[in-house]
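Heads up, the thing below is written out as structure tokens.
This view holds just a subset of the chains, kept in their places.
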Amino acid sequence: MRRALRDPQAVLWLDMQQPTEMEYSLLDDVFGFHPLAIEDSIKYSQRPKIESYDHVGDINRQGYFYMVVHGPDQKGHRQGVQTMEMDLFMSQRYLVTIHDDELKTIDELAQRASADARMVLETGIDMLLYNILDHLVDYYEPILEYLQESIDDLEERAMASPTPQVLHGISIKKRELLNLRRIVGPQREVIAQLTRGEVPFIRESTRTYLRDVQDHLIRVVEMVELYRDLIMGARDIYLSSISNNLNQIMKTLTIISVVALPFTVVTSFFGMNFESIPGLHSPLAFWAVVVVMIIAMTIMLYLFHKKRWF
Amino acid sequence: MRRALRDPQAVLWLDMQQPTEMEYSLLDDVFGFHPLAIEDSIKYSQRPKIESYDHVGDINRQGYFYMVVHGPDQKGHRQGVQTMEMDLFMSQRYLVTIHDDELKTIDELAQRASADARMVLETGIDMLLYNILDHLVDYYEPILEYLQESIDDLEERAMASPTPQVLHGISIKKRELLNLRRIVGPQREVIAQLTRGEVPFIRESTRTYLRDVQDHLIRVVEMVELYRDLIMGARDIYLSSISNNLNQIMKTLTIISVVALPFTVVTSFFGMNFESIPGLHSPLAFWAVVVVMIIAMTIMLYLFHKKRWF
Amino acid sequence: MRRALRDPQAVLWLDMQQPTEMEYSLLDDVFGFHPLAIEDSIKYSQRPKIESYDHVGDINRQGYFYMVVHGPDQKGHRQGVQTMEMDLFMSQRYLVTIHDDELKTIDELAQRASADARMVLETGIDMLLYNILDHLVDYYEPILEYLQESIDDLEERAMASPTPQVLHGISIKKRELLNLRRIVGPQREVIAQLTRGEVPFIRESTRTYLRDVQDHLIRVVEMVELYRDLIMGARDIYLSSISNNLNQIMKTLTIISVVALPFTVVTSFFGMNFESIPGLHSPLAFWAVVVVMIIAMTIMLYLFHKKRWF
Amino acid sequence: MRRALRDPQAVLWLDMQQPTEMEYSLLDDVFGFHPLAIEDSIKYSQRPKIESYDHVGDINRQGYFYMVVHGPDQKGHRQGVQTMEMDLFMSQRYLVTIHDDELKTIDELAQRASADARMVLETGIDMLLYNILDHLVDYYEPILEYLQESIDDLEERAMASPTPQVLHGISIKKRELLNLRRIVGPQREVIAQLTRGEVPFIRESTRTYLRDVQDHLIRVVEMVELYRDLIMGARDIYLSSISNNLNQIMKTLTIISVVALPFTVVTSFFGMNFESIPGLHSPLAFWAVVVVMIIAMTIMLYLFHKKRWF
């Protein structure tokens, strides 16, 4: 590798997956990166960022960039939204990519590169960077679909059966959206710096391609904002479904209590032990009372029906 | 077409509706557009944007612009708000418009152009662009009216009969507004770039006309913001109508329970089997008790009436 | 008029109220305004804006400005907030004002001008513009007062009697505020362009006066923002008054149900047909039971009173 | 005074408390201020602002500034938050302060100045301005403390006894905060203009002092923002206390209704007039029924206790 770095014609791509400590030491020994950048590349849970460094004490190298980007977890996005960090060191002539998980993106590109090394050489380090970023960002698409589906599902369940589980689901989904926004927002800014030409060795023609990656990220940010509004709507629906259910319950209670009322009033009236209550000894009076009670109940039910209570 | 492009005096307008793959290949073969722009024009659901490209390897052409704009669906806007994408490639001497659905705008202009080709030639490609954009934007007007009406309708129904369907309608309308804002916001920015003179072959005089299109879009954005506030107000009205209904139900229940109370207390008192309850054997006492019960109920009803419960 | 326009010393003020089509044609024939500006001046419901135009083909005129401003309706502001559009064309030597309704502002100034034409000539077109704008903006004051009063009134009614009418009133008031903000916001921007010196023929000394108009508009915007916060507060008060009423109702229901309880329990106990219930034959037992019931009720009432339920 | 103004060495401080019309005329006659500035200084309820004016027709004076600042009412801040307007005219050699109420700040400084006029002369007009502003702003501290205390108090009362009075108090406090923010926000901007060096005769060394005043105002703005969040929290607590109370009431009602249920069921069962109800003639059966009722009630109470309903 040292030889490759010394050769002004050589182009080097080093990919490290879950690097051991020894492999990390390469960053210092061979490339001579800044200790802070190496420290950041070892620690995980960094925000997306891009930083330029000068090579100390080595004139013919023109400085390098350290970049942190996040891509969606490419394995099982159905369990929730998770992002995966990738650290990149790049200069005009080399690219170092460090990541923890296996990446289909990288694997495919690596196979193509090993099959035809010239392809990578001819398109240049900046197009390689574009290919990696483009593939990484493409994986946001299934995540957005998954979020769309789960929000639709939550909204439906909030309408049909507003159990506390639905609210818990809404709360978890909101947290995922907040986390996603926290990642994608600064990432867009990082790509914007690449397209704005602040990184010298990215060619004009490559910037056109990187604008495409940026467009994709802007769309992701917009969709996350949209989903946030929708999830708040799902919460509203949930809260109002609960209120609605309460109203339904109270209506039932009230209807039944009220319909039973004429019955209760009449029967307890004739349950008094006064000797002189009229009609106690007449069968006709008894049946008249029964008929009156049934009519009263029917009127009550009719009134509630007219008020659209059931 | 190749000839027309080679002729420095010619002006070319190519309109493609639901182009086949072969037709798409024209973009590459004849015009030599950038592969990314062509890819974007094939894929739908692009955000409105404008991008400048240089013509590679052909000195006498001065670069071209790729633009994505959205117009309202011009067929049946009563079913909801839908937008329709149109892709444009334009340079000083040609304009390529690509769209999926039939467009009255385009049809009318095409008829006029075929009737009098000079008219288009004389006013120039930039005025043709203005005409297309102006007609496209005009169709937002019925959408705004439709939204205004449906929000007013939702507000009324939220007041009169706050069923879950109303809340669902509010949720759908909010989604439509969010989607519309997501389209019109960046579109305004695209037109602003045209009016600010960032596109070289749009003349000063045409920019005055494009300012008019931009004014129209600003109005659409403002109305969408206004409608969002109104839809939130409709939600408030809905929630408060539900609360109000609950109060009404509880009042009914309480009034009836309470009015029945003196009756229940008195009848169950005289229902006890004590031999020594005074008055059980006197008809006078019985009627006195009946009168007392009626008076008590009347007082109760009077008190509730005074409290404005019914 | 043509003569006046040709005379380099003349100053012209043309005021058109509800112009006929023929009068509108003056704008094109005599002044030669841009067709888009004329179209905008004919259509109503334009947003406040200012646009500069060049005079085509006439060198000694230095361009003109087309301005849309809104003033409050000066007739019956007690029925709600309504604004009234005024279109202005102005250049160094003339001012054209177009409006639909009768304006006291214009009438007064016109009378003064006809009485002493020199006054207008001497102060210049820019001071005339200031006078019109200043008088227009002054009429916002009674609108702000009216809004303040109606919000205070709504808040009071929301506290005292939270009927759905109050909520409807709040919703209407919010809509009025949103509409007012939508007008005054861009209008402030229009005046800001005048004071910033972007319009060449407005003199430094006049700009000092226009700053006063701008101050006034900033105050209106601030008050509208404040009222929006207050109206949201009124809504909160409304919603909480409803909750409060519900609590009051439920307390009444609960107190009455619970106070009746010892009575119900005891009377139904002695209403059982067991022969062996002790005391049924003793008058002392009867009176003892009555006393126990009264004491139990008193204790219940005392407990609720201690809990501050009534 | 005219003499003092003519003397290029003299420094003049004129303080006017509740000026009469004659005193106001001094502003025009002696100082020759712009009529708009004088009009603004006569009208109250101006927003804080700073405006520069040129002296017309008098070359050796270098223009002056008109400033509106607000200070807290220094008398009885316990009745609520009120601000008090002060108008200032200042140039390199004079300072005119106009205010309605008596100001301790001004009194103290005036006494010091009359005791040792040199002190004021030596430190300069700009340090005098700093002293006035610094003392004015210091009086915000007790207001912030008062607001902190009353919000804490409201929060506590919202928790303990959520009466409508508390909500009214919250609404009033919110209005006070909105008004305070409307004053302090632009005032910060006014002081910022002084520290940024936009006013020529304020020396570099004085600007260091004015930065201190600005820091103080930024703190006030931040605290007002914080209090706004806290007052919204108090509202939340209020609303949820009401809900909580309702739950408590409903629990009480439900517990009592339900605990009475086994009693009601059993006693009404044995209250039926069937001859063949078993056990009516046996004292043992009676006592067994009583025991069963007591056990059933105990079980009910135990179940509710387990559910933590009381």
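Letters are used for the chains, namely A, B, C and D, taken in the order the chains are written, and counting of residues starts over at 1 for each.
The criterion applied here is as follows: a residue touches a chain if its C-beta (ideal position, glycine included) is under 8 Å from a C-beta of that chain, and two chains touch if they have at least 3 such contacts.
This structure is a prediction, so every number in the text was calculated from the model and none was measured.
A single sequence accounts for all chains of the complex, and while 4 copies are shown, the assembly in the file contains 5.
Operating definition for what follows: only the chains that are shown with their structure count from here on.
Shared contact partners of chain B and chain D are C.
Counting every residue number used by either copy at the chain C-chain D contact, under half are found in both chains.
Superposing chain A on chain D by their CA atoms means rotating through 145 degrees, a value rounded to the nearest 5. Using CA-based centroids throughout, the chain positioned farthest away from chain B is D. Put simply, the C-alpha centre of chain A and that of chain B have 24 angstrom between them. Among the residues of chain C, those touching two or more other chains are numbered 239, 243, 246, 250, 253, 257, 264, 268, 271-273, 277. Taken as a graph of touching chains, this assembly forms an open line, each chain in contact only with its neighbours along the path. Interface note: chains touch in the pairs A-B, B-C, C-D. Against chain C, in their complex, chain B makes its touches with residues 155, 159, 208-209, 211-212, 215, 218-219, 222, 226, 229-230, 233, 236-237, 239-241, 243-244, 246-247, 250-251, 253-254, 257-258, 261, 264-265, 268-269, 271-277, 308-309. Within the complex formed with chain C, the chain D residues making contact are 34, 36, 40, 46-47, 49, 51, 53, 161, 164, 167-168, 171, 174-175, 178-179, 182, 235, 238-239, 242-243, 245-246, 249-250, 252-253, 256-257, 260, 263-264, 267-268, 270-273, 277, 279-283, 285-286, 289.
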